[in-house]
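Only one protein chain is missing from this complex, and each of the others stays in its spot.
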Amino acid sequence: MITIVVGTNRKDSVSFKVALHYAEVLKAKNITNSILNLRELPEDYIISALYENIGKNEQFNKIRDRMNKSEKFVFVVPEYNGSFPGILKAFIDGLDRAKALADKKCALVGLSAGDQGAGLALSHFTDILNYCGTNVLAYRLRLPKIGDSMTDSKITNQLYVSKIHNQAQKLIEF
Amino acid sequence: MITIVVGTNRKDSVSFKVALHYAEVLKAKNITNSILNLRELPEDYIISALYENIGKNEQFNKIRDRMNKSEKFVFVVPEYNGSFPGILKAFIDGLDRAKALADKKCALVGLSAGDQGAGLALSHFTDILNYCGTNVLAYRLRLPKIGDSMTDSKITNQLYVSKIHNQAQKLIEF
Amino acid sequence: MITIVVGTNRKDSVSFKVALHYAEVLKAKNITNSILNLRELPEDYIISALYENIGKNEQFNKIRDRMNKSEKFVFVVPEYNGSFPGILKAFIDGLDRAKALADKKCALVGLSAGDQGAGLALSHFTDILNYCGTNVLAYRLRLPKIGDSMTDSKITNQLYVSKIHNQAQKLIEF
Partner (left out) sequence: MITIVVGTNRKDSVSFKVALHYAEVLKAKNITNSILNLRELPEDYIISALYENIGKNEQFNKIRDRMNKSEKFVFVVPEYNGSFPGILKAFIDGLDRAKALADKKCALVGLSAGDQGAGLALSHFTDILNYCGTNVLAYRLRLPKIGDSMTDSKITNQLYVSKIHNQAQKLIEF
């Protein structure tokens, strides 16, 4: 069971489209998987689900449960302002670290409109995951110029298709 | 004019207390300053002020204006899960980068309950600020075990008091 | 078979002493291991074993072979100037990445005289190892104030002893 986390709450995000692609790849390998889109976070998440309200937001608790029950993750991380979206880190801040992240495994996919491919974002996010006890697959995928690599919401850049396939296989064996 | 940003929206945060201390130090040096506490962010910030709603939230637009008008910043950054709080990055994601951050200057103060003093947080945040065009003072301050360093909400660790004083002076001359 | 790399070429380094401790821990767990001290690098390494001379220095080729044959590593990384020692990265630059590092696994131990415990060094080095294809155990160990934690060249800080034991066990199961 692998949960694919869409690392932004932007509506109709490219990250969600990449997650859909990844889900198909895993399904073709007979791996049960599920997409968790940060679009599902409560509107008042930053107040109702953090700090003194940790664990008290029923809507978010369902999301926490999904993370707790998953053994492996794929995080799809778009580049915003040279790093990951703030909402992705805010999401991590609302989890039960010990149950959701410790001693688990994950793969990272970075994407950007520009030419960096979220390289720094993946570096920063690896530090956070390692701090939380999640082992990160060495093969971190960078997908720069993602807009030029898709047609009709599908990834058509064959190099990217191949890289995702390879990463998925490595994650399964990790 | 220096704006001191409290890098969390936690209620009664230690970061706010450190910001109050920093404000006193700047005032004693005759530097006009103002505290911007992320506690002031709208409850539905992650929906109402980002992406297609950028610039459309009147409550947040007042905060954007304060950032746009300030030439220098101090960011007080508490360590959450091995990096900065997600809300701090989400705050950056809602700004007008060109007006708020480009070609400006700032100093960073990291603090933690544990012994890291937000070292990784400051590294990550420097990458983000540099990407946005903000020059970061080399002298990044780490204040580990901040709880043991305060009495009655005041910083009583004299080494920390001295370091803040030195950083403030460097920021003024930066 | 685990190779413990002493990440500096300093004579009589504390890192070497920590490596000796780690070797004992692994031995007690019946894991064959070997210490590779960067002190063994040729004096003219930066000329004779890099760039156009890659693979041509017989003395260094023996070290390359040891890396190629090992499946797991422990890197003991002292903090120099806020990161890892330059010689540790120069060592990586002289390896055959595909044979020495790709698809292997490692654990990182950082140490420092000061209070950072090589936190940034481990972050930087993780990026390098991931680039080279080496999976890094999430549980990165920081050992600040290492001088105060040793007596007669032995680690006597029981918290550190316990952490090393835990990391070694995790590396074996990784």
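Order of writing sets the labels: A, B and C. Residues in every chain begin at 1.
Quick note on the criterion: a contact is a pair of C-beta atoms (placed from the backbone, for glycine too) under 8 Å apart; a residue touches a chain by one contact, two chains touch by 3 or more.
Small disclaimer: the values here were computed from a predicted structure and weren't measured.
Student: For the chain left out of this view, which of C:T3, C:N130 or C:Q167 touches it?
Tutor: Reading the full complex, the residue touching the unseen chain is C:N130.
Student: Looking at C:N30, C:N81 or C:T151, which makes contact with the chain not pictured?
Tutor: Reading the full complex, the residue touching the unseen chain is C:N81.
Student: Considering the whole complex rather than only what is displayed, give the residues of subunit C touching the chain that is not shown.
Tutor: 9-11, 41, 43-48, 50-52, 80-93, 97, 120, 124, 127-128, 130-132
Student: Spell out the interface residues on subunit B facing the chain that's missing from view.
Tutor: Residues of subunit B in contact with the hidden chain: 103, 123, 126-127, 129-130, 132-140, 174.
Student: What is the set of subunit A residues that contact the non-displayed chain in the whole complex?
Tutor: Residues touching the hidden chain, for subunit A, are 115-117, 119-120, 123, 142, 144.
Keep in mind that, in the parts below, only the chains that are shown with their structure count from here on.
Student: With touch defined as above, tell me whether subunit A and subunit C contact each other through largely the same residue numbers, more than half shared, or through different ones.
Tutor: Looking at both copies, the contact residues mostly coincide.
Student: Quick one: most central chain, C-alpha centroids?
Tutor: A
Student: Report the inter-chain centroid distance for subunit A and subunit B in whole angstrom, where each centroid is the mean of the CA atoms.
Tutor: 27
Student: Nearest whole angstrom, what separates the Cα centre of subunit B from the Cα centre of subunit C?
Tutor: 36
Student: How many angstrom between the C-alpha centroids of subunit C and subunit A?
Tutor: 30
Student: Where in subunit C do residues touch two or more of the other chains?
Tutor: 123
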